[in-house]
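Every protein chain except one is present and positioned as in the full complex.
Chain lettering (A, B and C) follows the sequence in which the chains are written, and residue indices restart at 1 in each chain.
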């Protein structure tokens, strides 16, 4: 029988299996215990693994992340849940100045095998600061890895890979996709490698690079364009934001000669700029048109009544693609 | 008589004159009062303006920046000094989630006319975390402006403009240049407009975009290359990192058809990527070669005995230029 | 352990003499406001259920804390509410329509009424406490006789910002009042797991500022404590930390299920029946002959009318337009904003957005 899970179920299962398998693995966060997490990602895990391994912490992100760093240095593998990406800022110093640097400073003697999971992105009618997509902040910090799955299957495999990764991983979960759809997810443990993109739709006219919730927007635009105008769009799910899969980006671009990047984050200094730069570095001569960025705007994420207008939509992606195709 | 000042003197003078002129202006920070600041930028100002306007605060960056936000909302114009850029992180949430958003959230009713000054960059044999160049973190936050002067003249004019700006400005002072050289600085107040780059050396073969301490590295490379190989390099001092002066970037690129960007920040998601993207957006067809980024590497800024190897040097810039010219 | 300051017992009896310290007209105002905001709160939950509002954070049970404290303020005072303190905001002059707009995700939901300083609801926990130090400090430096009042919860006391704010206020003796509504929970986490410390008020000792622990369901105690704190603040004696013991009867937000972490039947009902802030004031007023059933009926009718009117106002308020997001990012728009606004040509169509 085919077993289908939502992304949140897949995430829970990954943690559950790692908790079962490896006694060093722990969960820490606000409301992750008795309450099972504000999105229920850790539902019931406290009952299975006890309050010593699934810990309801005080409301204190620097405390949670800082303590997890210490735990990770001393033999444990903490998985931290931050309730929403914007609430990671109180712990930003701990991430940037410590988690990312401990291995470096001690020349490999100590390292920080930690995962920080957090929902990110807009589209759920959340209040202020519940919809941020600031992956750039972490991609600019050598020593961190940054991951963002777009499907239940990848979420499970990437999370297991992240937990097993000896370095700190920022694991960004697109809130909008938590329960958006189900797909087949193997019951056994498996890994999706960090740093590897995936071509989710083959095409020849243009490459669309996206991740997280924007992947589906990209796919929708690709489908519509194919149907409406016969354009053949290749859609590449980057899956890992740092380190980017340069080879996949370049290979797709060389094939199509045109590209758009779709992301929710603000345009300026968003990861779209880095992707354009990789193309500039490696494949400029293949480019038949400027790479178009279809992104969140350079404004704070607005209140939710107009958040859909802040986000890239299939319509905006399509018009960006058409612009690129007709350049 | 020509009066020459170092950059730090020019900065002090800008604050002094604004304190004298406008009773709403205040200074806040660790050791800015009696001690005159760890780099002596606020030397003697407490004696001139009193401890109510030049305030030695507790060691608490969230406190300083958060209190300054409140002050700014209630009629004052605080200038905050953070001792080194990496020590801004405890106040990161206050900057990102509040300073940058107050005008937006209140639809212009309240705003935060505040300047956060901080030394940044490597090359002074500083201990760990005294050499960061993470301007990307701020350039990715709509609602902030980000400025980085490269000369005493610009430092004074830009700082006065920043203090007078009705929005929060992150004012990055290249530590290495504080006392590196003197230049003529007018005694009277003047403004250097935020958002405007400056062509500091005209050329026709290639454009070099830089700011802060890297400007001089760029100029040095340009000079050497002209002498050694007759290459004509245009050097553009961006001066403002957000909003970038797109017109100046595009104009120079259109003229030369080739470009390098030089910055100290890590390469990935550094502002070089944004500059490449602007060129991609506006002037791709003028490009004769990929834009080369000569930047700090994707590693934590190393301990100071090898920091010079982390930083772009004239030699590295030259080899990047040659690579671009011979593409 | 700091003792609990209480004036009006749950039975509606005074536990101490407050003659001359609290006018009857104020008592009636307190009552009227508490009833109004409770009805507002219930209405809001309904609106959320009907899909006419987004996630909402209810405050039922905490009315005495919010109404009593905000009523003590004078118009120029600065009020820093969290996402749960709309009762306080409304009492300090915010319009109910505006509060509805906020929870409807409108861009104009957190504008302060002209001449008043009702700050936008603060979402990142504890961060607003420091702003209230800054505004109060500025008031003091500019010789304005105004206090700044920051609300926060028990959970907020674990954040570093709590500590930095209290420390700053202590050093600079800013006229700030730190008002903690200890409703026992930070979402699901009870205060006993939030800290080893038994009380929040005792933390004031760490900053050598006064700390008071009060019955937060006793609106008289709240108001009297506030008045004292304000007096000290305006005398240049600096900040006060107030811990008001209270309880939210309902969920943390409409997205929360309190049954996951506590015995709602028992605990919430116990508070509701035995320590309700409105009930006890009503008993008191009735006993004093200050309140009647007829007045009650009138009040409820009037309140419902006001709420309905506010809702009509909010729902007929011009919707936020996509272009609004480009406004007020800076005093002068940047070229990015101008250019990007152009990309809005095709406004988002719900149909074609993948679910």
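Convention: a contact is a pair of C-beta atoms (placed from the backbone, for glycine too) under 8 Å apart; a residue touches a chain by one contact, two chains touch by 3 or more.
Keep in mind that what you see is a predicted model, and the values were worked out from it rather than measured.
Looking at the complex as a whole, the chain kept out of the display touches A, B, C.
Summary of contacts with the chain left out: across C:198, C:259, C:288 or C:319, the touching residue is C:198.
The missing chain, though absent from the display, is touched by one residue of A:60, A:224, A:295 or A:324; that residue is A:60. Among B:75, B:108, B:257 or B:302, only B:302 touches the chain left out of the display. Annotation for chain C: contacts to the undisplayed chain at residues 158-164, 167, 170-171, 173, 193-198, 202-203, 205-209, 238. Even with one chain removed from view, chain A keeps its contact list with that chain: residues 26, 52, 55, 57-58, 60, 62-63, 66-76, 90, 93-94, 97-98, 102-111, 142-143, 145, 165-167, 195, 243, 246.
For chain B, the residues touching the absent chain in the complete assembly are 30-31, 33-36, 38, 56-63, 86-87, 89-90, 123, 125-130, 180-181, 216-217, 219-220, 224, 267-268, 297-300, 302-311, 313-316, 319.
Simple rule for what comes next: only the chains that are shown with their structure count from here on.
Seen from the C-alpha centroid of chain A, the farthest chain centroid is that of C.
Rounded to whole angstrom units, the spacing between the C-alpha centres of chain A and chain C is 35.
Counting partners per residue, chain A has 86, 89-90, 128-129, 268, 297-300 as the residues that reach two or more other chains. Across the assembly, chain C contributes 107, 123-124, 160-161, 329, 334, 336 as residues in contact with two or more other chains.
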